[in-house]
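Coming up: chain A.
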Amino acid sequence: MGISDLLSVVVFLPLAGAVVSALVPKTRPEVAKWVAAITMGLGLALTVWIVAVFDRTASGMQFVTNVAWVPQAGIHYHLGVDGVSITMLALSSLLGLIAVIASWKVTDRAPTYFAMLLLLQVGMNGVFLALDFVLFYMFWELVLVPMFFLIGMWGGTRREYASVKFFIYTLAGSVFMLVGMIALYLHTGTFDMVALAKAGSTGALGIGFQNWVFLAFFLGFAVKVPLFPLHTWLPDAHVEAPTAASVLLAGILLKMGTYGFIRVSLPMLPDAARAWAPWIAVLAVISIVYGAAVAFAQTDLKKLVAYSSVSHMGFVMLGIFSMTTAGLNGAVAVMFSHGVVTGMLFLIVGMVYDRTHTRQIADLSGLSSAMPVMGGLLAFASFASLGLPGLSGFVGEFLSLIGAWQSAVIPHWITVIAAVGVLLAAAYMLWMVLRVVLGKPSEVLRGLPDASTRELWVLAPLVALTLIVGLYWSSLLAFVDPAVKALVALVGGAA
Partner candidate 1 sequence: MTVGPIAFMALAGVLFCIGLFGALTKKSAVMVLMSLELMTNAVNLNLVAVSRFVTPSSMAGQFAAAFIIVVAAAEIGLGLALVLALYRMRKTVELDRIDRLRG
Partner candidate 2 sequence: MTWLVLIPLLPALAFAAMAPMSRRVRTAVRWLPLAAMSGSLLMSFAAFARVWPGGGEEPVWRATFSLATLGGAPLSVGLRLDAVTAIMLLVVTIVGVCVQVYSLGYMHRDERQGWYFAVLSLFSAAMLLLVLSGDFLLLYMSWEVMGLCSYLLIGFWHEQDAPRRASIKAFLTTRVGDVGFAIGLAAMWAYAHSFDFAVVLRDTHWTVAAATLVSLGLLAGAMGKSAQVPLHVWLPDARAGPTPASALIHAATMVAAGVYLVARALPIFHAAAPWVLIFVMGVGTATALLGATLAMVQYDIKKVLAYSTISQLGYMFIALGAGAEGAALFHLTTHAFFKSLLFLGAGVIIHATHTQDIREMGGLRKTMPWTTGTFLFGALALSGVFPFSGFWSKDDILMTLWTQHTWWSLTALSVALLVAAMTAFYMTRVCIRVFAGRACSLARETHLDMIVPMAVLAGITAVIGFTSPAFAAFLGEVKGWPDLGMAVVGSIAATTGIGLGVWIYAFAGVDTQELRVRFPRVTAVLENGFYFDLTYNRGLVETFQWLTRLLAAFDTTVVDGAVNAVARGWSAASRVSWAFDGTVVDGAVNGVGALVKRAGDRVRTLQSGRVQGYQRLGYAGLLALLGLALLVPYIGALAAAACAFVALIVVGVIVVRGA
């Protein structure tokens, strides 16, 4: 087995774990969670290895596996990783392990639960590594199934509604994506995403054709991002999902949408992307401001974080469609940072909920007095989320703004409104901190224990990443920049 098979191992190792975990008898839940933890741990170790071996100066695909799968239809088993996807792979491997450890106390149908988490991991890793459209689509849809069950079986009181809404909404989006895929195939005769990117950049596709295909992909990806006004599945899914599922939903699943824009829409359909960019930028800015404003009015902590995700993903979209290196670097940085920081926020909210059984902001207050560590970490995560320099949130937002201003396709007034979004982020986050973290401890917090060692270990890597990326941008962007540079050269945007 050569080093290029590493990616296959990373993708399918969780599948093996899922099978084993599913076979564990219900009476021994601890076996299932150990299976899951070890599988995820191995996956993370392999990912770290890949990251270490990855050539940061190259812009193309690395660790490529490409074998014919269904040769009659030109479908290949084609995996590879570049600077953009490796950041997402690393994030997904890390959050996968964290999700398992955060679920340590789950005993209800534990074998199935952990099997679902592992199966989800297969899909998430696969989406970011697949370079064949059919494979990409399979992984894309594979993600829906375990997430559907995680929300539907282990969720809150309105879990049926939320899970069905999530499933159908995103599936409806991806159907359009499928149409786009097939259209591209019929036009070019290949499912190979690398070849399609080349075809797109050489102008082989006419603008009329591109426009329609772009629209189809846009619907598929924008639902996932989610971009205003296609976002309403997100708060419901988040509120009902168990903590680990929330972490993965916000941390990884949303990124699949923006990753799709970077991997598919921009390189394959550059002319259409340029034509649509101002309109998408408008939607992105609406997402930023609207998400922030609605987040401000929320009374449920999880909903607040969910709407903040809408706002942050707006920055990603703004960065992507600025079509500049600064903007795209920023977009990937926001994707990464949002995964880490929002993961942290959801974990802490989940930990508080485990103790108090409430997520209502009005019920909580004085967290920092009752539980200094937990309160401090919530404040830390909030500041990272509102984009304080020195923490990871700032990197992406700042670069996205710079890129958007530089961009030839986005008017300046859009960037100005987006910058106001930074202020609004501070408003809703600090308003939450003021009510939840500060003040006199409320009745429900009386006598509750502070963060346990396990909980600290869950949060520690996220805290560390937030600081590392925030203080030394290159730790993340050194991977991203060559790929982004090549992409911008392909698309023909500004440097």
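Criterion applied: all candidates are chains of the complex that A comes from, given by their letters.
We adopt the following convention: a contact is a pair of C-beta atoms (placed from the backbone, for glycine too) under 8 Å apart; a residue touches a chain by one contact, two chains touch by 3 or more; residues count from 1.
Keep in mind the model is a prediction, meaning the values are calculated, not measured.
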{"item": "Candidate number, among 1 or 2, whose chain touches chain A in this complex", "value": "2"}
{"item": "Residues on chain A engaged by candidate 2 in the complex (per definition of touch)", "value": "165, 168-169, 228-229, 231-233, 236, 290, 293-294, 296-298, 324-326, 329, 366, 368-369, 372, 383, 388-390, 394-395, 398-399, 401-402, 404-406, 415-416, 419-420, 422-423, 426-427, 430-431, 434, 438-440, 472-474, 477-478, 481-482, 484-485, 488, 495"}
